[in-house]
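A single protein chain has been omitted; all remaining protein chains appear in their positions.
Labels run A, B and C following the written order; every chain starts at residue 1.
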Amino acid sequence: MNHRLPPADGEVLDRTKALTFTWNGKKLEGFEGDTITSALMANGHHIIGRSMKYHRPRGVLTADFWDPNTTVQVGDEPNVRASHRKLEAGMQVVAQNVWPSLSFDIKAANGLVGRFLTAGFYYKTFMKPAALWPRYEHVLAKFAPGGEVDLDTPHGRYDKRFAHPDVVVAGGGPAGLSAAIAAAEAGSSVMLVEHEHHVGGHLLWGTEEDRARVADLTAAALAAGVEILTNSTVTGRYEDNWIAILQRNHPGVVERLIKARAKTLVVAAGTIERPYVFEGNDLPGVMTSGAVRRLITMYGVKPGKQAVVFSANESGEAAIDDLRRAGVSIARVVDALTGERIVSTKGSKKRVKEVLLEDGAKIKCDLVVTAVGWTTPTSLLNMAGDRPVYDADAARFFPSGAPDNVLATGGMVGDGSLDDLIEHGRVTGELAAGRAAVVRHRLQVATARAETVDEAEPGYLADERTPLDRWPHPELFRASTHGIVDYSEDVSSKDLYSAAAEGFDSVELIKRFTTATMGPSQGKLETVNTVAVLAQARGDSIGDVGTTVWRPPYAPISLGALAGRINEPTRLSVIQPWHEANGATPILAGQWVRPDHYGDPLSEVRNTRENVGIIDVTPLGKLDLQGPDVANLLSLLYTNKWMQLPIGSVRYGIMCAEDGVVLDDGVTARLDEEHYLMTTTSSGAARIWSWIEMWLQTERPEWQVHVTPVTTGLTSINIAGPKSRALLGRLTDIDLDNEAFPYMRVRQGLIAGIEQCIAWRIGFTGELSYEIHVPSGHGLAVWERLLAEGADLGVKPFGLEAQRIMRLEKGHFIVGQDTDGLSKAPVTGLDPLLKFDKDDWAGLPEVRWSLESGDHPVIVACQPDDRSIVPEEAAQILRSGTTEIVGRITSSRMSPTLERSICLAQVSKEFADAGTSLEVLLVDGRRITATVIEHHAHFDPEGERLRG
Amino acid sequence: MGKNKPPAKYSAAGLLWRGLRKQSWPRVWREPEFKNSYDVVIIGGGVHGLATAYYLAANHGITDIAVVDRAYLGSGGSGRNTAIVRSNYLTPEGVAFYDRSLDLYKSMSNDLNLNVMFSERGHLTLAHTDSALRTMHWRAEVNKLQGIDSSVIDPAEIKRLTPSLDVSTNTRYPIMGALYHPPGGTIRHDAVVWGYARGADAYGVDLFQQTEVLDILTEGDHGSGRVTGVRTNKGDISTPIVVNCTAGWASTISAMVDVQLPITTHPLQAAVTEPVKTFLPTVVVSGSLHVYVSQTDRGELVFGASVDPVATYNMGGTLEFTEELASHVLELMPGISKMRLLRQWAGLCDMTPDYSPVMGPTPVAGFYVDVGWGTYGFKAGPVSGEQMAACVATGETPHLIKPFELSRFTEGNLVGEKGAAAVGH
Amino acid sequence: MLLVPCPNCGPRNAADLSYNGESRPRPDPQTCSPEEWRTYLYLRDNPSGWLVESWYCSSGCRKHFTIERHTLTGELRTPILPGSKPGATKGSTK
Partner (left out) sequence: MASSITHIEPMPKASVRAAADTNAAAALGLTFGSAERRGDTLVVRIRPDEWYLLGDGAAPMVHGLDLTGYASTVDITHARHAVRVTGSHAAETLAKLCSADFGDAMTPNGAAWGNSIAGVTCDLVRDDHNGERSYLLLFDGSFASYVLRTLEDAAAEF
């Protein structure tokens, strides 16, 4: 550690804890508290990466999170900010963007031809011959910067939480700390979020006295109950102060995303020091004053031996003191305030060696420090609608006005002594707390429990803060030479000049053409310089050029943190554990996990047709409807008639949307005078519930109907097959005699000893069948009883696939499979269900016009002439011998009952008549023929089985 | 007009030449003087407006055109889209239309003498359910009949083409298959915009940035009548023909002549990650998971989703978008959890009920629309420009865009693209 | 995330509600022309400005209500339950 300074006050190192890590495979040591960068520099490694385009060697520039030159790979993690990430024992740190090695990089040859690789050069070349572009592209892609993703990286434990603080303070410098304390003391709940590992902001690398102030402020904040989050970033401010906070140091998790609904947001993000543009400004050894101050004071690192300091402000002055203290000799102070200027630097490949000044002086050095001014990170304020305004006297942008619930303080809004900053923070904190109290009060009143709020609304506080001063600062952006403006994108001021000359002369166009500000630091370092150079090139003012749009996130955020724990709701019937224990293959149907089959769907079909089968149909949507107007409601939503449905009957219906397209179908039973049970498709359950509420609340508010979803309250089991009556008969007191309980009727009674069960006779499978609905707490018991009691009858469970086959044999269509987003009701071919003598029903006009025009497709059943061929669902039906599409197969299966392939298809009307031969194009390109049959049902068209 | 001087030729040799002589390139387009009268005014300087102007000039010799945009060229959807190009649509109308666009894209770098970096890398639409797979088959079959390279592939083939995808079966949304469309890919969206702008400018078309249309001047009854000019923040322009190419803002322009559109404006959001070495060779789309992703040559992953549910003109973007995006992307590619999102943004989409555009004449004479581009309109830029130019120049609606006329809504002849998943691209 | 003031529940995250879009009157299905009906089905004002639209408080009180929203700024005002009178601005916290 040859560049390590002796221990000193202010350092954040624990020198008793040495940590071993590797750098490009070489073993090195640092201390607990080091960043990767400080540890590398302490070991004499000052080249940490290479630039994106020209692969120039790069060293520390700002020594903080935004440093564009110190991005490294750590193990399987790419793009780690080495100047922010704390060193850990065993870290394997590798330089990125270098090939074959950091010290020798072949792509650096790009630098030699740099003159030709001006911004946007690729738009102007590689066009001819066209066939070669893919190859060029391949080569360009190899130059992609950044680290490497290890595709086997596991999704670690990331977490999330919601929060409802009164006040969120972004930034833990003196202004932010002071605002947080004041707000908390005024009665607000406060979260203080600091991007760095320690609160204190710029005071951390300040004087002993500064650090004592930080300690005092921190103690006061804790005492006031402020929740302090360090190594955490406010990454975004969204509508209505919805604040995203990334916490990187929560125990037990990799990272945590906090979503806070703040009543007031205080932005105290301070300022970011901006680099200076001149020839050679990206040579290793050229740094900002903030960088050397951090390195020396916080990390005990000596940044060089002999320095030239170009200073326009007190930060430069302070850096000189720090450098002297660290034993760095000051070769020359270039005083910007007296008009002195740096022109350029020269260096070896590895380090700056000499500085040329405007007065012609050439000074030898290995460190060039610039202190040329600040950038205001207005990002969070801009997300709230603020537009930054340039102040030429202070040479930086300032916020111009955010909504009432967002307040800025500290260096972002002005300058001042430490006491001034703290005072401005304090007043801002009080204002934030006062406004938060109003919002809190209104929220309490607006929620339902308003009666519990006794106090009167607090008065709304006007912003009467005394603005901070704005100290004059020279406008120093660029020397008389050109240099790098965007380090991470390798964009120079020359590129900006030539782009402007080509006509890309607005700030947004130049950004897109040159990619300036589009790299990993997103303009934190480069926006102002970009704008300043463009203004120069245009002969315009910085204020007129304006800035590009700042967008979230404030600092890059991992996909892992955004995803958090991946929670995907799934729904299970109470019988699902039984299904799984009994060999069911699960299938996902929407949110439901259901049995697709229990090994052999075809034998499940055969058994059901011959004996009896049971299927768990719990996911079927079920709505309990009560009230005097249920029949009116049903008439309005279904296409058919409902006013005369007798108690004890069920009826099938289809529902249309207002454009006449089939929305859902199902049966509804009348259980009692004013009590009905409606079923919907499984996937339609939620949609139909809100559809009904919409009609009841907005179109027919005078109707009295109570709708309650009971889908999972009732376990639904369909008992199907010729022996279903025998089976159910063993378990129920309901009279199952065909006369007493005919087809399409509903009965209530005792099943397997359970009261209040509902049974109805319907037949999706085409068999004699009873669908029973039992209170779900007993669902599994009833299922098991059915299997036990029916063993001698041959009862077997069947799954979704067998049901699909049987319904196809029976020719029942499925909404969304046999119909699509444009299928109006007449497509189903169920014309008798469309009742035009009713006054009104959803979709009525469109259905009528569609039927009248008669040019809609229809669903038909058809059978391939070669009974062994099962066309794919989606196979197209063509006009014979042509490629004109006249329909498509929508459902298709081999029927175990008929021992032949069977289909449903949607065809144009002209092909819908029984006996029509259809030409079907199989996916493999063969054309086969199929014949339209008379009924939709391939099997038992008269329905004798289900009525029997 | 006399202005049409071909633009400075871009080439590698030119690059070298100017590099050696330290000479800069001439402007891509002029800063024209504001005139008070034009033959045609096109509102919207996105790909649609600029392509229409370009083809009016190039194919029909009409060059007295003003293209006006209230911000910078490409500031709308054209500058903020994820630039996915494909032609494997669901309906024959859609397929024929988008395939023509793909053809125009293929020769564009040459035609416009500007590299638009069309990367024909292959487009995968994943199916996670039976019914999605059925739709994929349906699309593939329709595509094949029209000679489009499009087929359904199985998980093993998906893995071979895109190793970062998790094709195991024990996931919440197992990948059951995909519609594979080898000619699909991505393009440098900005380059397309600049290419058309530069090309149109060379023919003498005047491009006005920072010029906002405040009203459309008409004679006769509102809602019928005829167009006489437009009012802008820079002054009035008289013109007999106005073409509305404002995508997300289409309704605001049409409202100026009382033409109601079947459009609602919804934000569509996108995001990029920090760059990493390239690992994702194809464009991957998952309709059920509402996400799509591709990797640029610079190494960033570019993500998109489906539109936000609430209609708004606010382009602020939401946190929820990034949360859902991340969780869904990680379900598809679990290995990238440590990659970081760098920037999110939003654009406005002019959504129609049948996921198809609205193109051609309106009841107001001289007022044409080329709108309803939803989430898929970038890829249609070239063909739309070509066809709208023909429509305006001849007064007849060409057959390629006939199915997309505004009148189809009142006539009840919607286009069947609604059958395809909401995230199309 | 937008906070939507439900007239019953007070301000709620937009994700807790469902959005039903521009509210518009339903023509009489017996007497309307295809033109009128399809205008109701498909055509929208879609203004960049104030818009009356309907929301459903799907995870809260389960009531439909209308509200005015400014589609550019996101401001919301005057939520109304169907059948009740305007002015119930209890929900607003702005």
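The rule we apply is simple: contacts are C-beta pairs under 8 Å (C-beta built on N, C-alpha and C of every residue); 3 or more make two chains touch, one makes a residue touch a chain.
Because the structure is predicted, anything quoted here is derived from the model rather than measured.
Hidden chain, full complex: it touches shown chains A, C. Looking at A:Lys86, A:Lys124, A:Lys160 or A:Arg274, the residue that reaches the missing chain in the full complex is A:Lys160.
In the complete complex, the residue from A:Asn249, A:Asn567 or A:Ser880 that touches the missing chain is A:Asn567.
Among the residues A:Ser603, A:Gln626 or A:Thr916, only A:Gln626 touches the chain that is left out of the figure. When the full complex is taken into account, the listed residue touching the unshown chain is A:Gly713, out of A:Gly543, A:Gly713 or A:Gly729.
Although one chain is not drawn, the whole complex shows that of C:Arg24, C:Arg62 or C:Arg77 it is C:Arg62 that touches it.
Even with one chain removed from view, chain C keeps its contact list with that chain: residues 8-9, 13, 15-16, 58-63. For chain A, the residues in touch with the chain missing from this view are 159-164, 189, 251-253, 259, 261, 440, 443-444, 447-452, 565, 567-574, 592, 618-619, 624, 626-627, 704, 706, 708-714, 756, 775-777.
Here, only the chains that are shown with their structure count from here on.
A count of contacting C-beta pairs for A-B and for A-C identifies A-B as the more extensively joined pair. Multi-chain contact residues of chain C, defined as those touching 2 or more other chains: 1-2, 18, 34, 41, 74. Touching two or more other chains at once are residues 238-239, 242, 659, 846, 849 of chain A.
Those residues of chain A whose C-beta lies close enough to touch chain B in the complex are 76-79, 115-116, 118, 121-128, 130, 133-134, 137, 140-142, 144-156, 158, 236, 238-239, 242, 244, 257, 259, 383, 497-498, 501-504, 506, 508-509, 512-513, 518, 520, 522, 549, 551-553, 556-564, 566, 568, 570, 587-588, 659, 816-817, 820-822, 846, 849-850, 872-876, 878, 883, 885, 888, 921, 923.
Residues 1-3, 5, 8-11, 13, 18, 20, 26, 29-30, 32, 34, 37, 40-41, 54, 56, 58, 62-64, 74, 82-83, 90-93 of chain C touch chain A in their complex.
Interface residues of chain B, counted against chain C in their complex, comprise 249, 251-252, 255, 260-265, 309-314, 316, 318-320, 353, 409-412.
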